[in-house]
Structure formats: C-alpha cells, structure tokens
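Note that one protein chain is taken out, while the other chains of the complex remain in position.
Labels run A, B and C following the written order; every chain starts at residue 1.
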Amino acid sequence: MGTTTTYREAIRASLRLALQRDPKVFLMGEDVGRYGGAFAVSKGLLEEFGPERVRDTPLSESAFVGAGIGAAIGGVRPIVEVMTINFSLLALDQVVNNAATLRHMSGGQIGVPLVVRMATGGGRQMAAQHSHSLEGWYAHIPGIRVAVPATVTDAFGMLQAALLEPDPVFIFEHATLYPMEGTLDESPVDLSRAAIRRDGRDLTLITFGGSLPKTLQAAERLAQEGVDAEVVDLRMLRPLDMDTVLGSVARTHRAAIVDEAWRTGSFAAEVAARIQEQGFDLLDGPVLRVCSKEVPMPYAIHMERAALPQVEDILAAAQELVGHHV
Amino acid sequence: MGTTTTYREAIRASLRLALQRDPKVFLMGEDVGRYGGAFAVSKGLLEEFGPERVRDTPLSESAFVGAGIGAAIGGVRPIVEVMTINFSLLALDQVVNNAATLRHMSGGQIGVPLVVRMATGGGRQMAAQHSHSLEGWYAHIPGIRVAVPATVTDAFGMLQAALLEPDPVFIFEHATLYPMEGTLDESPVDLSRAAIRRDGRDLTLITFGGSLPKTLQAAERLAQEGVDAEVVDLRMLRPLDMDTVLGSVARTHRAAIVDEAWRTGSFAAEVAARIQEQGFDLLDGPVLRVCSKEVPMPYAIHMERAALPQVEDILAAAQELVGHHV
Amino acid sequence: MDPSPQAMLKEMLRIRRFEERCAEAYSAGFIRGFLHLYIGEEAVAVGAMHALRPEDAVVSTYREHGHALARGMDMGAIMAEMYGKATGCSHGRGGSMHLFDASRRFYGGYAIVAGGIPVAVGLALADQLLGRTNVTACFFGDGAVAEGEFHEAMNLAALWKLPVLFLCENNLYAMGTGLERHQAQTDLHHKTRGYGVASEVVDGMNVEAVFAATRRAVDVVRLGEPFFLEARTYRFRAHSTADPELYRTKDEVEAWKAKDPIGTLSAWLKLEEGLTEADLRRMETEIQEEIAAAVAFAEASPLESTQELLRHVVAAPQLQEALP
Partner (left out) sequence: MDPSPQAMLKEMLRIRRFEERCAEAYSAGFIRGFLHLYIGEEAVAVGAMHALRPEDAVVSTYREHGHALARGMDMGAIMAEMYGKATGCSHGRGGSMHLFDASRRFYGGYAIVAGGIPVAVGLALADQLLGRTNVTACFFGDGAVAEGEFHEAMNLAALWKLPVLFLCENNLYAMGTGLERHQAQTDLHHKTRGYGVASEVVDGMNVEAVFAATRRAVDVVRLGEPFFLEARTYRFRAHSTADPELYRTKDEVEAWKAKDPIGTLSAWLKLEEGLTEADLRRMETEIQEEIAAAVAFAEASPLESTQELLRHVVAAPQLQEALP
C-alpha cells in the first residue's frame, strides 16, 4: 500500500483529485496556471481543468485572498495559493480580520470554508525578503487552522482533510520539501493528532514541516552515539495536539523543539511554554529550542547555514539535554 | 521632581519637545493634524508646527509607513503614527521586509532611524477587528526595537530615547492608558532595562503595557491576603531584559506572565520559555500565563471582560503558584 | 415597480430616528464601543437598496445601520446587537460595526477601511462561477479609495468581469481629513479610468436620483461588468462618538444640512404630491412605535452566557480547538 512519489507530486495529485471530485473547487493564485506554479505544483492543471477553475491572478495578494474569503462565503470552494509566506504579509489583514473573524462577528451565521496554501521557509539562499518562517504567527490566530505537512502522505492528505473543514485552513509547505521522495498513502489523514515519527526513550525532539528531515537525521546520529531520541512531528500548529507531546515527554523527561523561525516569539516558545505549564513535573530539565539566529536571512551560503538550525545544532541541544540528566 | 499629567499628555509633550528640538523631526499619520489624532495625542501640534511637520496622510498604511522608511533613509527623522495596531497589518510587509532588513541587506550601508507609534489592545468594546494585541509579533522581528510604555514617564521618555536610536523603534501605546494619570519624570529613560514596579518575595508577576495597572491591582489584593508579589514591567519586548526577570525569579521561585494577547503564540510564551530555559533550577513550579481567551474579541461587555485577562485571573494564577509550593 | 417617493421618505426617516435613538442610548451607556452615525447620508442607502433584488449581496462598512435597515433587517435585532444581547443580529458578538444577516445576504459591517471590498469581489466571483446573475453591492467611503485594497479589488473585478457594484459614499471626509487632503484626484469616479470600468456620479442627497443611478448601474453589473457609482453626500454628525469635529466649520455643516435628503424630499412631496403634516405625523408615530419596540426588545433580551464565550470561533468542531 502506497506508491513512491514526491511531496510536490503528492500535492498536485491531491489538487487534481479535489478538482475532479467537486465542481465547486477551484484554484487561484499568482502563476498557478500558465506558468504551472512557482514551484511547479500545479503544472498541467490548467490544461486539464481550464482557466475558470485554475485561475492566474494579478499580483494582488490582499485582493485575491479576500476574494477567496468572499467566494467561500458565496458557496464555492476556493483553494488559494499564495506563492510564498513572504508575500502573505500583504494579505494578513484579510486573514486576521476577515477569514478568522467572520464566523464569530456574525454570531455563527457565516463561515469561511477556505483553503490557503503557501510555501514557507529558508535554506535556498533567497535572502532576507524571501526566506521567512512565519507560520507561527498564523498559529496565533483563533478561527483558523494551521497545517504543516512534513511528509508526502500529509502533503496529499492534509489538503483533502482541509477541504472537509468548515473553517479556513492554512497549509504551509516548506519549499525545500517539494522534491522530497516518500511513500504516499492516500487514506484519509487525521488533522487532530501529532505523529511520532521515530520512537525513542531518552529524549523527545519536537518539530514540524521542513525541519522534520533534519531532526530525523539528528536522531539517527544520536542513535549511533547510543542516545535514543523520540521524534514528534506536530503536523498541526493550530489546534496543537499536546496529548501526544506530553505523552512522549512523560516517557523521556527531556525535550527540545526544532523550529526554523527566529527564536524570540517562535512557535517553539509556545510549545516550550505549554510543556512546562502542563508537564512541569515530567521534566528533568529545561525544554530547549533549536531555532534560527535572530538575523534577517543572509544570502551567502555559509552565513545562511549558520543562521538556520542544522543537524549539529540539534545534536548539541540533545547532548545538553542528556548531559543535564547525568 | 515630576509633575502630574496623563499618559496622553506625556506623549504629546514628548512629541512637542522632539519637534522643537530637531527641525528634521516630523510627524505623519492618519488624522494626526486637523483631527488632532484619533486619541487626541497630537492635538494642537499642527497649529504649532504647521502642515509640513504634522502631516495628515491618506488611508494608505503601507505607503506612509514605507514613506517613513524612505524618509528616514533620506536623512529626516519621521515619527509615523499608525492609528492602531489593527491597521498596522496593512503595513506589516514594509516593517518586516524593509524597515527591519535594509540595514542588513545593504551590508550596513544604510539604516532606518524611524519611530513608529501606535495604539494597541482591547477593553473598549471595539470588537474583533479593533481590539488586537499583536505587539508580540513585532517582537519576533530582528532589526527593530519594540517599546511598550506602561507609565507616564515611559510614555514621555521612551519616545525621546527612540529618537536617539539609529534603527526602527516601534512604540505600542495601550489605548486604555491614554487617560491614566501619573507623575512625569522627564529625565532620560534607559531602554535596556525592565523595571521592578513593586518589590515582593513570594512570586513574580511579569507584564507590560496595558496590563501593568491590572497586575499592580492584583498585587495589592494579594498583599491583603498576605502574599507578597513582585511586579516586573518588561518595558521593552525587543530586546528583552532577562536579567531583571531572572533576578526576580531567583528571589521568588515562582512566576506568572500577564499578557493581553491570545495565549497561543503570545509574547508570554516567549517569556515563559526563556525563564525555564535560563532559570529552570530557580523554579518551584511551572511559569504560568494569564492571557486572553482564544476568541476574536466579542463586542458585548460581559463577553469582552471574560475574554480579557482580569485581576481575578491574575489572582487565580498567583494562588496556583503559591499553592504549588505549599 | 419603482418605490414611491413617500415610501422612500419614510425609510429615510426611519433610519434617521433610529440613529437618533442610538445616539441617546450611547450617551446613556447602553451602547458602547464605536458608533458611527449615518445621519445625512440616508438617501444613499435607501435609494441604492431599492435597486437591488433579495438575491443580491451587500457588503458594507462600520457605518452601516442605514444599509442594514434599508436592506430589511429587523430593527429589534439591530438594536439588540448594539445592546450586546444574545438576540442581536450578530448575537452580540459584533456590535454596531458588525451587523450581519445572512438570510438577507447582508454580509456585514467591516471595520477595517476597504477590508470588505475584496470580500465583495469574492462573493461576485462565487456568483459568476455558479452561474447566478446576482449583483454584489459594496459600500465604502471616500477614504477607502486611498487604500491599496480598493485598487487591487477593482482591477480584479474588471479583469474577471465580476458583477460588483462599487458604491462609494463620498461624504468629503475620511474621519477628519478632507477629500482634497487625502486624494490627489478628488473626482473619485475618475479612478476607474485606470481600469476601464464605467462610472457615474450622483447627488447622494437625492434619494430618487440615487435610486435611478443605482438601477442603471445594476443593469450594467448584472450583465457581468463592475460599475463604480460615486454618491456625493455628507454626514451631519461627527465621524464617531469620539470626534470633537475640529476639522470643519459649522457653516459648512449648515450648508449641507440645507440639502438634507429628508427635508428636501418632504418639502417637495408637500408641494407637489399633497403630503400633509398629518401624513408626516403618522409616519413619525409608526416609526417611533417601531423604535420603541426595538428598544424594548433589546432591553428585555438576555445576555449570552459567558460559558458560550468560545462559540463561533470555529464551527461545531470537526477539529477540537485546543485550549490550554
């Protein structure tokens, strides 16, 4: 069960399936049509479904995200692609003040069944304006859902699941994951649970999205050194499944969070705050964070590497955690 | 030393002084001129300094914040008023991608000596689109400074200090504080230190901005019950003075943070994460958070009260902290 | 069938008296937060709304009492909303700035200037995609025209031939900033030249002119084109309850009050159509009765329980909202 494919192709297959199944589904965003998508995710869909359902938009992030909100209220099922999270700042007012609030402000009369997808993250030498990891900000907003698929199966399945939700779902796709290969399982995925991607007894490494591969690599390296790390993939930042996180920490008593955002105000801070709030007595020592350095992303490759969390940084945190115990 | 005045008048006096001292200083924003400022902060300044230096802008948050950035680079000293933080989302791209990055992206060739002021917070029945407490987001951005004056003296002094900084400083004024009276000390304030607003031995209550009065009230109530709370006013969210925070926690071993933002992803999470990271062994129990409920702000007064952190919520957290010890 | 001038007079008067009552309730502390009165501008809402069909959609601003009433929303539900009651049209969650009635396709009250415009474009897109010949009427002020979102939305509507009626209520001020101090081009309907969108200016103090112009505009829109209608009007009251009105002269306000859409229409009806003082008194009485009933309803209505605080954040949760 499951075929081998890439993260990119899994999303494309999921989009195709959505467009085939429901005539009310349509995709819109900058260059999703003729160009085939900035990351080639939607390649071929215009040809297959036509320009009504695969709509190239002008460079007008606020207007087309807002139009997605209106269209969702109006009874169709938009999937909006914001090319990258960097440009989504231009649409953030529509997200915070409309998408997230309309159900509440109307006393439950209207909902916004909207799916918004965007690429996130650094690591491709795109420099300061094109390397943001701001999905933690979205996770701050009540009224929306935040999904961060880290596997091929989640890339496919979370979009399908999002289309069943009556509320806005934001899906953040780390741009370095698009070429990643993996096994695709097309069965429905559960948006309410984090996943343990590797079992371990000695410490818990908590992560999501583009940092999962690095974290798993770090866990392998740790295993070679006799340290058995459990790896939790949060999968959803909002709502956050603390049961899985605390269950793991209850076994390991030590945790670090790997998050590509700048450390101060990162989502990792939220996870750390909650672990100590809800599981203080489980902990043998502080919850650590492995985050980006607090600098706009530099272009030069060695500087970018130094700014982003690397496997070595995860190892160092793990050593510190384990050392704390002995 | 020190006269009694209001928070609003302290800011106005500080603006006046800045305009008098430096001919390169000017103020711009929506309705800062003829209207006198949405919160009457700049009342009278247009008459005194003329329309070149007190400039009403169109409703174009992105353009006038961006123009402030350009003007700062060009050699003048803009103070931009964004009427409220709610509207600042429309200018967030300029903040994140320009104000905060230009120094870095240019390899230090240009800086952005810009001051941006805005009102923040809820508690006035302004409902979901007009009650945000998003200053924690700003504190996530390397390259800018985030000031949250909670006293009359800081309202005056932080603006003066901000005008000496070579980098962008964002000042968040909680709208409920404008009519607050207090003693104004016009001596220079230090932007690098948090302040202990009340000494205490039993627990540390950490807060900032509009939540300081509530927190001090809670401390008084606790004192009546024999619990001696220390109150730390962070004053700056970026950079964050952890020395003062940890110094207090080292004495009290228990801490709670009061922050009007929604709990998940609040700045309170950052403070909690850092306290346990840097002072785990100081703690007798978890760092608690007193935040807003995770709901778009409701209009009705009883619902808004229920959504916002109240004195009773602070008391409950304090009891839990103290109880944890006994 | 065209609405009778007398009916439109009554509707304008109904909005005026309702808002006067709101202002009192505000002073008395029953209504709180912001209250943006529409007094002086009633001809726009009343004239425009008559040109729409029930299946059309409406998107408005924080100054939307007039639109909501003219759209046929229940006055009691609106008053209860401002009183913060559970029976309010938005269950007390929205208040004055966020009136909603999905059953009338009244999609709200937006308090971020220009924030509703992209939503209106999306509603029209849904209609286009579903093959419905509805119009979405989007109300906004002169100030909103300076916001980038207005331009993005206009370009999108023009490009995709979406049935949006852009209805600009140009009352010459964005809060305290006069038109000539916030717009380089003060003939706002000329903005459409950058988009190839047809436009018209209408006297917003004349309800019949507004009705006629909106009907012409809606005819164009229903065929699948956006249209921009600029109604020149004036608010007689302050911008909001917090406004000391330092930015305009009493003379200017008085000059505009002489064009009061209610006063001029009732004068004309008396002169030309035999409207009597008795007719007017009857109107006033009926309106006062409706208002009294609305206030009574609002006062008598229960508050929602704070236990319900987290309702309506998301729908009856497929996903449980995680609350720490």
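Convention: a residue touches a chain if its C-beta (ideal position, glycine included) is under 8 Å from a C-beta of that chain, and two chains touch if they have at least 3 such contacts.
Computed from a predicted structure; not experimentally measured.
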{"item": "Partners of the unshown chain among those that are drawn", "value": "A, B, C"}
{"item": "Candidates A:A128, A:V146 or A:A161 - the one touching the absent chain", "value": "A:A128"}
{"item": "Residue among C:D101, C:E149 or C:E304 touching the omitted chain", "value": "C:E149"}
{"item": "In chain B, positions touching the absent partner", "value": "24, 26, 52, 55, 57-58, 60, 62-76, 78, 93-94, 97-98, 102-111, 142-143, 145, 164-167, 191-192, 236, 238-242, 274, 277-278"}
{"item": "Positions on chain C where the hidden chain makes contact", "value": "146-152, 154-155, 158-159, 181-185, 190-197"}
{"item": "Residues in chain A touching the chain absent from view", "value": "30-31, 33-36, 38, 40, 56-63, 86-87, 90, 124-130, 263-264, 293-296, 298-303, 306-307"}
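The rule we apply is simple: only the chains that are shown with their structure count from here on.
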{"item": "Distance-maximising chain from chain C - centres being C-alpha averages", "value": "A"}
{"item": "Averaged-CA centre spacing for the pair chain C and chain B, given as whole angstrom", "value": "35"}
{"item": "Averaged-CA centre spacing for the pair chain B and chain A, given as whole angstrom", "value": "30"}
{"item": "Computed distance of Cα centres, chain C from chain A, in Å", "value": "40"}
{"item": "Sites on chain A at which at least two other chains make contact", "value": "62, 93, 97, 104-105, 142-143, 238, 240, 274, 277-278"}
{"item": "Where chain C touches two or more other chains, by residue", "value": "90, 92-94, 98, 110-112, 115, 148-149, 313, 321-322, 324"}
